[in-house]
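A protein chain is absent from this complex, but the other protein chains hold their places.
As written, the chains take the letters A, B, C and D, and residue 1 is the first residue of each chain.
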Amino acid sequence: MAYSTSGIAGLAFAALTAVFLPVLVGSQWVLIFTSTACFALAAAGIGLMYARLNMVSLTQVGLMGVGGWVTLRMNHGLGLPFEFNLLAAGVVTAAFGMLLALPALRMRGLYLALITLMSAGGIEIVLSTFRFPNGGEGFWGVMPSVAAPFRRPVLAIEDGAYLRYAIVVSTLGMLLIELHRRGAPGRAWAMIRRSEAAAMASGVNVTLYKAWAFALSGLLAGLAGGLLAGSIGLLDAATFRAPESIMLFALAVVGGAGSWPGAVIAAILYRVLPALFNDWGLNPDLALVIFGAALLHAIMTAPEGIAGQIRAALPRWAK
Amino acid sequence: MIELEKLTVKFGGVTALDHVSARFEKPVSGIIGPNGAGKTTTMNVISGFLRATGRVCVDGVDLGGLSPHRRTRWGLRRCFQQEQIADDLSVADNLQVLLDALPGTRTEKRADLDSALDVTGLSARADTPASELNTYERRLTDLARCLVGRPRLVVLDEPAGGLGPSETAHLGDLILSIAVLTGAQTLVIDHDVDLISRICEQTLVLDFGRRIACGETAAVLEDPKVRAAYLGIAEEGA
Amino acid sequence: MLEVADLTVRRGSKTVVSGVGLAAERGKVLAVLGANGAGKSELVLAMAGMLPVQSGEVNVDGRSIRGLAPDQIRKAGIAAVPEGHRVLTQLSVEDNLRAAASILPAGQVDAALSDVYELFPELSERRKQLAGTMSGGQQQMVAIGHALMSRPSFLLIDEMSLGLAPLVVKRLAATVRCLKDKGVGIVIVEQFAEVALSLADRAMVMRLGKVAFNGPAEQLRMSPEALHAAYFEGTSTGGR
Amino acid sequence: QDKPRCGAGNGTAATGAPIKVGGIFGNAAPGDFSSATDAAKAFFDCVNASGGIHGRPVQYMIENDQWNPELAGQAASKLVRDEGVVAMVGNASFVEMSVNAPLYARENIMAMASGCAVSECFESSSIVSTNQGPLASSVGAAIYAVEELGAKNISCIGLAIPSVGNWSCGAVEEYMASKGLAGSSVLLNPAAPDVNSGLLEAIASGADTMLVNLPAGLAIAVLGSAKEQDIRDTYKWISSTPLYDRSVPGALGEYWDGAMFVNAELTPFDGTGPDNVHWLSVMDAYAKAEDPRDTFSQAGYLSAKFFTQMLEAMDPGDIDVRAKVTAAIKAIAGYRSDLICGPYYVGEVDRHMPNHAGTMVKVSGAGFEVVRECYEYEGPYFAPLIEAEKKFGLR
Partner (left out) sequence: MPAKIVGLFVVSGLAVGSLYALGGIGLVVLYRATGVLNLGAGAIGAFSVMLAWQLDVRGWPAPLTWLAAIGVATGLSLIYGRLIAPRLAWRDPVVKAVATLGLALIVLGVTAFLWEDDVRKFSLPTDEVGVTILGLRVTVTRLIVACAAVAIVVGISLFLAWTRVGLQMRSLANDRDLSALLGVPILRVETQAWGIAGAIAGFTGLMFGDLVRLEPTIITFLVIPCIAAAICGRLHSLGLVLVGGLSIGVIESLMTLSPTFKSVRSMAPFVIAALVLMWMQRGRRPLFAGDQ
């Protein structure tokens, strides 16, 4: 497999952040960056579907909720180690994403986006009605008192170590995307993006490969949700509302879909920027205005996303 | 041998194909007809993109139940009226997509791909992103895709559309070589009568979804019905 | 008079039309020829206001139309048929044609419509069909119909005969002659020299974005060698 | 100019090394709980201006969780870990407590909250609040309806959130059952446009009394729907504290005048007790004019006041030692104020709800009228609390 400059830069970036971030910033920012790593992974899933297949998922944050739910459910229900719970979250969410894909397979463009938005709306209602398991009895596992303890990975009990852990998992997730992109699925996706008819005429099983993209993106969302659950120890339905999914998609476009810097930028805009606003004591309503304006500005002026602009500014890095 | 048996396709009230039957035995055959006669529709039926009543048999195999991508795996190749190559893949990867879906070892596929690029003269452009190709190179890439993976039947929809005379001539030679190189039978739709009469031994003529003639190309083109409906030289015959 | 002077168009980092000049007169047909990738389509799009122009001038009867929005250019009397039979896929054939008559006074639309239907009876049979479901050639007819609907003084047609049956090409050729007689200035952009040259008064050949030949169509019609020299020079695979 | 004085200070502004105290509130659309921390801040400013605690000023740092659990966790991390505050005071949020309770327990820090709204807040060993929350307030309203209005069957219309609606309406049902009466719950999704079918569901339950246990906006929508149906006189109408707000009578309109009974978690905000008067004067002197003077504001003031009182009683040398402060907070017992009906205490227990007695008011004209003075709530939920109070010698 050929090594690209951007790939090496990505690994270097991941290594540097994993090594230095936890020692350089305070514990508040360790948590912020952990969230950022989780959302970067989820945004990478959005970017994968959008850049490779022109398919829009407006339910990615909702799917993170599903992953988080599974992680918490497993954590409180069974005594298994974190890695196992995380993997289960990924797999279940991937299956869930695939299920979503079934009605969506015949759709494109706005319709597809809207059906995913509808599922985001549905997930929001279910999560806010039944809440996340916190160690209670029964299937939903909700009890009124303070949540039972969450078992983080043995290697990453401390917040700093957990940040490193999240960065590593996110990097692995992005490598998984890259692996797909360079192989047969990547070629099949490119063909489907050109036209489904042409893809079929090329012998590509369009249904399978589209469902596969949904599943892969779901897997990443599930992992991201599981990681997020581990960061806080519990989750709240408010994090996974449908508008958040739209927002993460918008930021994935602004960041630059289809490249790792794009996903990282999206997550930074999504989590670090508001945290900064909050830190500066900016009125949250005004922060919303600035955020909305920045979103519009970026969508208008950076068609390739901010990552694309950076790439253009650094010609040496191209490809 | 390609056998079309009583193909009928309806879109709402419009009958795009009306009990069309034909049998193509020559290595390269053509389908011509006025605009909207149902040529593309016929091709869509053969390649499985449209459901029709009737039967499509190739070399004795009934393709009826197969979905388009299975037909491709079986050995059917098609080019669309507007070329459909993926801009974000290189020329070689545009061919590789097809091979990905087929059985075979890596080295076999590589050899297959190289020879297809060689025949079409695209070897030098193998690693060029398709977005940088010009119209003709895009056509050639599309055609090269029909050469890989042991095709049995190749169907081309207006392959010479938008090409200049010399390009058309070159393309005609390439089409003729398909049968020689791969043993596949080829069906060509085009409005360029010169091209059709040069490369197709046999031709089917459609009009308003009905077969109006079928047979030796030269003979068909002399048929007064064809001349009237297609070439617009009715006055001489009448 | 539609005049283009020293027109340069870039796409990304590539100059696709460089320093091209042409003049189309009312009642005359100009054929623009050239191999694949010569920049003919870009020239047409730029004249129609669909592509930004880097430098140069486009004038109609001495008035500059460079930089105007496409609908303004159409208002100035220039109708372009872009390559690739583009139609309003979700609208019926009739709505397609009516939409294209936006600049006509409401009273003249029906007359224009019946002119187009007369030229393309195929369309008249399918007024209610969605344009996106038409066959390739039928869409090309709609696209040409679009341009005719606005009763232009200058008509630019890119790849006029693409995908059309010989019968229809003949009909179109007759229409072009008729329009020419009515005083419309026509620019036909073609790969395929034969039809265009048979109609044209003047011809221009483009190669790699530049003008390689400009003169009476006669000259090329008479001497295939001259045509070949201007046109097919280079490789048969077209590109660079 | 005679500004109010707070704490035991000597009247000159405090100068020593600051005592770091944290507070987290939630403010983002659609709700703003910042009045609790605003009041606590006003009180601490007053303390600092009045001489501080043992001569040292309080450095009160507040963070907004914007109803986002991640932000809540980050805010707590910043205050507790990075800033090293000795205690949290005045917290008011829907999410902060559930997220941070484990952290507070791990870091051995106490949160003297003022705006608890979810069950986790009351059922934690390291959080204690001056307000009552939806459970106590709803039960309080139900008790009033049963005892004074003759309610036999109460339908509790709550939020479809397990730790809020199910929890609090569940306690109302339990209370009704304990009295041999009927009770049921109707749960509404917070964002649902359709409150009418919720109301119809409550009607279909056969209730004679409607207990509106919702945030004010949603509650007003439900009551608007009831007005549309003109069913004011068919049922008895009671509500938990959210409707005890100065803007509510105006928003409800004349229709509900005299027909809506609301439970107040603290004593009425226009009361004449010394603490109530002092609260208002501190707010006037140290808070912004537009900061609301509402129940949460009272609760924030009260938490800050009790915290100050507790620190003043501590050995000055121990004030910077978080464990000592935590121990001292846990030792609080029997603090009193006219803002709350009962004694305030903390104790080493794993649920805290010192405030479980309230007042009942009725919408009257443009304001409220007290219909029942301080009364203590009863019911199965409060039994263990009363048990604990006996142990602490408070009864």
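Note that in this section a residue touches a chain if its C-beta (ideal position, glycine included) is under 8 Å from a C-beta of that chain, and two chains touch if they have at least 3 such contacts.
Since we're looking at a predicted model, the values are computed, not measured.
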Contact partner of the left-out chain, one of A:Ala18, A:Ala94, A:Met247 or A:Val264: A:Met247
Selected residue (touches chain absent from view) among D:Val248, D:Met283 or D:Ala304: D:Val248
Absent-chain contact - pick from D:Gly84, D:Gly217 or D:Gly334: D:Gly217
Touching the absent chain when the full complex is considered, from B:Phe49, B:Tyr136 or B:Tyr230: B:Phe49
Positions on chain C contacted by the hidden chain, ascending: 48-50, 69-71, 74-75, 79-80, 82, 86-91, 95-96, 98-103, 106, 132, 146, 150
Those residues of chain D which, in the complete complex, touch the missing chain: 27, 29-32, 160, 187, 189, 191-194, 196-198, 200-201, 204, 216-218, 220-221, 224, 227-230, 245, 247-248, 250-253, 290
Residues belonging to chain A that touch the chain removed from view: 54, 56, 103, 106-111, 113-115, 117-119, 121-122, 125-126, 129, 193-198, 200, 206, 242-243, 246-247, 249-250, 253, 283, 285-293, 295-296, 299-300, 303
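Methods note: only the chains that are shown with their structure count from here on.
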Contact-graph separation of chain C and chain D, given in steps at minimum: 3
Of A-D and A-B, whichever chain pair has more C-beta contact pairs: A-D
Chain separated most widely from chain C, comparing mean CA positions: D
CA centroid of chain A to CA centroid of chain B, Å: 44
Distance from chain C to chain A - Cα centre to Cα centre, in angstrom: 48
Averaged-CA centre spacing for the pair chain D and chain B, given as whole angstrom: 77
Overall pattern in which the protein chains touch one another (line/ring/star/complete/other): line
Touching pairs among all chains present in the structure: A-B, A-D, B-C
Chain A contact footprint on chain B (complex, rising order): 47-49, 67-69, 72-73, 77-78, 80, 84-89, 93-94, 96-98, 100-102, 145, 149
In the complex, chain A residues that touch chain D: 26-32, 35, 125, 128-131, 134, 140, 142, 144-147, 149, 159, 228, 231-236, 238-239, 271, 274-275, 278, 284-285
Interface residues, chain A side, partner chain B - complex: 184, 187-188, 190-191, 193-195, 197-206
